[in-house]
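With one protein chain withheld, the remaining protein chains of the complex are depicted in position.
Our next item is subunit A:
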Amino acid sequence: MPASTGASRPAKKAAARKGALAAGAARASGERAKRRRTPLIAEPAESTEATDSAPAAEAAEPTPPVAEATAAAAATGRHTEAEVVDEEESAKAPRPEHRPRPVAKAVPTRKTVARSGTRAPKASRTRRPSPRTKASAERPVRALKAVPPVVELPETSSDEQGAPRGVPPRTSVTPGLEELLGAGIAAVRTAAEAAGVSPDDVERHLASLLAFVRRRLTGDFTVDDFGFDEDFTESFYLPVLRPLYRHWFRVEVRGIENIPATGGGLVVANHSGTVAMDSLMTQVAVHDEHPAHRHLRMLGADLVFQTPVMGTVARKSGSTLAANPDAERLLSSGELCGVWPEGFKGVGKPFSERYKLQRFGRGGFVSAALKTGVPIIPCSIVGAEEIYPILGNMKTVARLLGVPYAPITPTWPLLGPLGWIPLPSKWIIEFGAPVETADLGPGAADDPMLVFDLTDQVRETIQQTLYSLLMQRRSVFF
């Protein structure tokens, strides 16, 4: 733009005169960046143009748009361009007619600039049309050629591509949509009836799913300090796991009354199954079977939170890092926590060692419970060992991928992706009698011998319960 270079030259000279220190200062404060952003055309020039174009356009208004007066046509042309460029206004404005609205358009633009306050980027954005308006004013002939009323149409309609339908049937969009939806729902009902599922259930699910999608799109949900998103967990996460819980593993839950209805508690369980499916099922069990429908806040390994997608889903479903600060914070705020102290040693152990508990970490979970005075609830899970029996471990592959183990199961990697389907074993989850820690006092956490004793006590309880559950079950799959 020739006009802009001419205007910037004096500014540059002035800056050179200021001296090195001042230049440095200007650089430091980002003034140069600011100057680069501000439009170079002076304010008064812009405003006079707006005002003198206004009467011209007003004069043009009553006359039919046949472009008999060149000045009027140029004015209207200028306005249409300003209108297309001006983002904010076109977004807010109702559908423009074929003829652009002349005066009312230019004035609110000035207002929005004034309203935008001190925010530099916005001011520059709303003011950006001004050089272009001026440019179009400088070449009235081209503008005149470019805007006969017919060519104008696609230009104005181009910025309303967002509308789902065209311009004329806009008033009928909503009823059309409803009819369409009505037809869709009828189809869904018929399909559901044909499949032998209750159509009402299907519809209810569909409605809640759509409401969920709407909340996602508008950001209308809350997450707690740990990233737990209750809406996501209740509307998406648990419903996805539930078929697996009910129909695949047919989980049987015992001793759910051992979980307190309110206040903190620490569920400690055995870990197994190659993929940590047991923790997910325990989460569903606690939520679905407990009368208070409590959420089990799991403590996960840091590998979980490093992994894309998995880490996010874990956080959203209420997990947090298995570290004492987090555990104590959750427990002292009255949440129910779940911990699998065996960690990867438990999940990745070979099938020959099934139901043999590994070392229970360093007993960090016991000290967290002692410090916060919450009961420890031992939990024994039977059935998870058989979902992916580990026959071997590809150590080199594991090292290459940076994972703790790379399992070989009867179906993986032999059958490819089919190997990801877990075997449908029958599960039993038993919550044992809680071990109270409140009477020991918070100082007990500093007594390592007591911590080790309690850790062993919990471990022994779980091991014994596992043995008795194994004796009771009829077979692996039924």
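In the analysis below, contacts are C-beta pairs under 8 Å (C-beta built on N, C-alpha and C of every residue); 3 or more make two chains touch, one makes a residue touch a chain; residues count from 1.
By our rule, contacts and distances are computed from a predicted model.
One chain of this complex is left out of the view, and of "NAD-dependent epimerase/dehydratase family protein", "Enterobactin ABC transporter permease", "STAS domain-containing protein" or "DNA-directed RNA polymerase sigma-70 factor", the protein name its UniProt record gives is "NAD-dependent epimerase/dehydratase family protein".
On the side of subunit A, the interface with the absent chain consists of residues 21, 24-33, 87-88, 90-91, 116-122, 125-126, 159-164, 174, 177-178, 181-182, 185, 189, 199-200, 203-204, 206-207, 210-211, 213-214, 216-219, 221-227, 229, 302, 305-312, 315-316, 320-321, 323, 325-326, 329, using the contact rule stated above.
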